[in-house]
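Here the complex is missing a single protein chain, while all its other protein chains stay put.
For reference, chains read A, B and C in written order, and residue numbers begin at 1 within each chain.
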Amino acid sequence: QPAASPGKSVILITPNPVGTNSFLQLSVKGAEAAAKEIGASFKLYESKDPTSIAQNLDAAVRAKPTVIVGVSFSFDDLFATVPKQQPQQQFLQVDSCAKDQAANLTCVSFKEHEAAYLAGVEAGLLSKSGKLGVVAAIDSPFVHRWIDPFFAGAKSVNPEAIGTPLYVGGNNPFSDPARAKSQAQTLTGQGADIVAAAASGGNQGVFEAAAAAGAKAFGVDVNQCAQSAGTVIDNVLKHVDVAESAALKDIAAGKAGGVKVYGLKEGGVGVNALADDLASSGCTVAASPEVVAKVKQVRDDIVAGRVTVADPLAG
Amino acid sequence: MNAFLAAVLTATAPVVLAALGGLLCSVSGVFNMALEGQLLWGAFTAVLFSHLTGSAWLGVAGAVLCTTVYALLLSVPAVSLRADPVVVAVGTNLLALGLTAFLMRQIFGSGGTFSSPELAGLPTLAALGLDVPVLGPQSPLVPIAFLLVAAAAWWLGRTRSGLRLRGIGQHAEAAEAIGLRVPAYRHAAVLGAGALCGLGGAQLALGNVTLFSEGMSAGRGWVAVVAVMLAGARPWLGLGACLLFGAAEALGFRLQGLGLPQQAADAAPYVITLLALVVVAAARRKETTV
Amino acid sequence: MTPRTETAPEPGAALESRWRRVVWSPSVVAVAGALLLTTLVMLAVGVDPFLAYPALVRGALMDGNLEYTLAAYVPTLGMAVAFAIPLRAGEFNLGGDGQLALGGIAAAALALHAGGSFVLPLIGAALAGALLAGVSAPLHTRLGIPAIVSTLLLSAPAVSLASYLARFPLAERGTGLAQTPLLPDAAHLPALGSSTYVTIALPLVAVLTVLWLLADARTVPGYEIRALGANREFARYGGVRVNRLAAVTLAAGGAFAGLVGGLIVLGAPYRFVDGALTAPGYTFTAIAAVLLAAGRPPAIPAAVALLTILQAGGQGMEREAGVPSQLTQIVQGLIIVFVAVTTVTRTLRARRRA
């Protein structure tokens, strides 16, 4: 892309309103940051259903920005066709990649299941009851990337461990902290001493329930340890912002196309236990150096291919 | 069992408060579908005032006050200007959704969820020295919600203004003909419902949890509307409907743990409520035909 | 409410009074008032109205957006009729979401497993919606459970059922979303012209709506339905088979909603995506539109158009003028309240004149 174009711009299209969705919040953050760095303006188009996604994409194509970013699987259908019809336009898909990838479509995707597995390892080591729970927003295939590997990780270190997932569901699954809390209470009431949260706006409810029951919790996407001091063991991190921002800068620099997969190896996903700032992160796992050591070892095994984490989506 | 009951009571309290408000409106002859938005507005203002003052109880007071004022948006158009209350409610629900999210960004500087260690939540009864089983872990607003149902039942049945309100709902023209000021009573009912929704929102955001999250009323106002439809003018029946619904929901969570799909758990409260209605109606019918 | 005398206006005053009537006509007042209100909100939060208004108009009607506005208009109009048909008979159908979702998943299932054109899936969708809404009729007549309650209570389980089917038996493998696979090409609704989103759904719903309007105003069943809604005992007395007719209207409303679900699923992106049918809130927008039309069915298409344009334009404002989506919701909410109030003064005035 010739740098001569007068106004650079980035348009990010989300499949749902951003609202309480921390993943979408991160993707906004990443795009905004990258736009700033490359001197581009930034616009956010929030969609609410497949038709409005298409409408937003149409409008974005008409606006001829430097890059159009589409977040999630919801763009699989559209990005299979639109980039081919608009060869002059650069597209970036985050978190998935359309079939038959066009040359002007760049993809970044994540192996969040690897990070979830590491969190599971921590949980398996730290749980006394061997009963683990997850409170997730809805039962969608994608969400299983946080649930199944989490339990698998726990079982890898504690074969007796039992995992129970509960789904918030209801009228507003992504923002119902009261319901998420109630479900976390159900889990702690049944003896779970560690509950992982994957309920977006409901996460804080999960932490509150865990704190009240003297149990521990895991956060998701970003460091949520400070939100409930002493309760959150660690977080399943997914550095959407970093990966997205890198990809945007690459495209702006003319390096477009291809799929960038971010796993543990690439540092695109992880847990706070692996981070340098663990001590100041507020995460309770910092108090268990042996757990941190084990997590590091498992991470190395995964990176080296000695351990493979099953991807629930591949099944 | 205690834990189950406690869970049902906690989950039900905000719905009960909203339903009680809706019931007063329905008794007075105004169909109030604005409960969802008012509950959300109550939750937001409760967190706002608790955050500003550092006192949960001032948060509750702020929510009651602000939501009563918010209810003017329904009462003035629907009662004084005779607009269709359902359309107005659709508008105010949308407004509440947008306004809370917007103000949240303006005031707290963040979107999505606002929580903070400094945010004062309501104390539990146990913390206040009242460690009764089941009620212990609840905020004081939970028993208050259930006491308010009793108070409303007494008030409607046994007081002058309660009788008048019932009369107005049954036949407004007849009420006018004996000199009752129908609009005044209806305003009072709608604003009272606003106050109750404020209380319900406060319980939701400072009692059930201690945070505000966009759209966190999450359909509780609609459940309250269903309860009002089922209860007619009988507060106890409304309470029963809310509890049945809450119990079915809590049961659904537990069954999910045993492998029941999320969708079935979601549907359970509605299906069970409908089945209960059918059974009661069929029994009543059999009784009369025998 | 003091009724005023309507005397014949003097010839000289006639022109002036007509001019005044146009200026003060409720629709003009409603639009002007709503604009004023919206502008105030914009100025209060620092959005430039000169940027926002053109964006609103473009977002709804120009720059290729018309296609999407129509794509939202069709289901909203369909859902409005789905609510309005039983309403004419005095029955409230609040279960639109359930009927919509069930119709959508039925269409998807038929398209995937029965093959053939879009005709069978559409019929199946309408039947599914009709069946679900029809259940409320015996619940009312035999058990005395009002339709307003039973339709609402049946809606959530139906949405859950559709969601379950899309998540498990009919799910597409290897994707993160709960959705069915792409439906076969033969089942796709033919597009009108070059647009993907304007399909034969538009003329289909338009024709069905006109047929309903004609049936309502100029047929015996239409008359009987109105009589039933006005006074059930009166209709029974006049030989109307009230229970059956009430059931027919509920089922017809449900069929409309189911059909809309089918039309959405058989249009782009040609699959049932969990939550996609209910997320735009067609059902409640439609209810608001019907109630705004205040018992005059011919006004329904216009009321639906008003609300749809407002929503589509709102999205345009978000995109172009950078107005946050929460602000759009605020403006829409205020306008709906405002329009509700101004419509009533119109009906009151009309009543006074009568």
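Throughout what follows, a contact is a pair of C-beta atoms (placed from the backbone, for glycine too) under 8 Å apart; a residue touches a chain by one contact, two chains touch by 3 or more.
Rule of thumb we're sticking to: contacts and distances are computed from a predicted model.
Asker: Which one, "Phosphoribosylformylglycinamidine synthase subunit PurQ", "Pyruvate ferredoxin/flavodoxin oxidoreductase, delta subunit", "Heme exporter protein C" or "ABC transporter ATP-binding protein", is the UniProt name for the chain you do not see?
Answerer: When "Phosphoribosylformylglycinamidine synthase subunit PurQ", "Pyruvate ferredoxin/flavodoxin oxidoreductase, delta subunit", "Heme exporter protein C" or "ABC transporter ATP-binding protein" are compared with UniProt, the left-out chain turns out to be "ABC transporter ATP-binding protein".
Asker: If you put the missing chain back into the full complex, which of the shown chains would it touch?
Answerer: Touch partners of the hidden chain, whole complex considered, are B, C.
Asker: Touch as defined at the start, partner being the missing chain; which of C:34, C:55, C:198 or C:227 qualifies?
Answerer: C:227
Asker: Would you write out the residues of chain B that touch the absent chain, in ascending order?
Answerer: Touching the chain left out of view, chain B contributes residues 158-160, 162-164, 166-167, 170-171, 173-181, 233, 288-290.
Asker: What is the set of chain C residues that contact the non-displayed chain in the whole complex?
Answerer: 2-3, 5-6, 217-224, 226-227, 230-231, 233-241, 352-354
Definition applied: only the chains that are shown with their structure count from here on.
Asker: Taking the touch definition from the header, please name the shape of the chain graph: line, ring, star, complete or other.
Answerer: Per interface graph, the chains form a complete graph.
Asker: Can you check which chain pair, B-C or A-C, has more C-beta pairs in contact?
Answerer: B-C
Asker: Where the centres are mean C-alpha positions, what is the separation of chain A from chain C, in Å?
Answerer: Centres of chain A and chain C (C-alpha means) sit 36 Å apart.
Asker: So the centre of each chain is just the mean of its C-alpha atoms; given that, what is the distance between chain B and chain C in Å?
Answerer: The answer is 28 Å.
Asker: For chain B, give me the residues that contact two or more of the other chains.
Answerer: Only 101, 261, 263, 266 qualify.
Asker: Mark out which residues of chain C touch at least two other chains, giving numbers and ranges.
Answerer: Where chain C meets two or more other chains at a single residue, that happens at 167, 325.
Asker: Once bound in the complex, which stretches of chain C touch chain B?
Answerer: Residue list for chain C touching chain B: 45, 139, 142-146, 148-150, 152-157, 160-161, 163-164, 167-168, 284-285, 287-288, 291-292, 294, 324-341, 343-345, 348.
Asker: If you look only at chain C, which of its residues touch chain A in the complex?
Answerer: 63-65, 67-68, 71-72, 167, 171, 173-178, 182, 196-197, 268-269, 273-274, 276-277, 279-280, 315-316, 318-319, 322, 325
Asker: Under the stated contact criterion, what part of chain A meets chain C in this complex?
Answerer: 16-17, 43, 45-46, 48-52, 54-56, 58-59, 62, 72-74, 76-78, 95-96, 138-142, 145, 313-315
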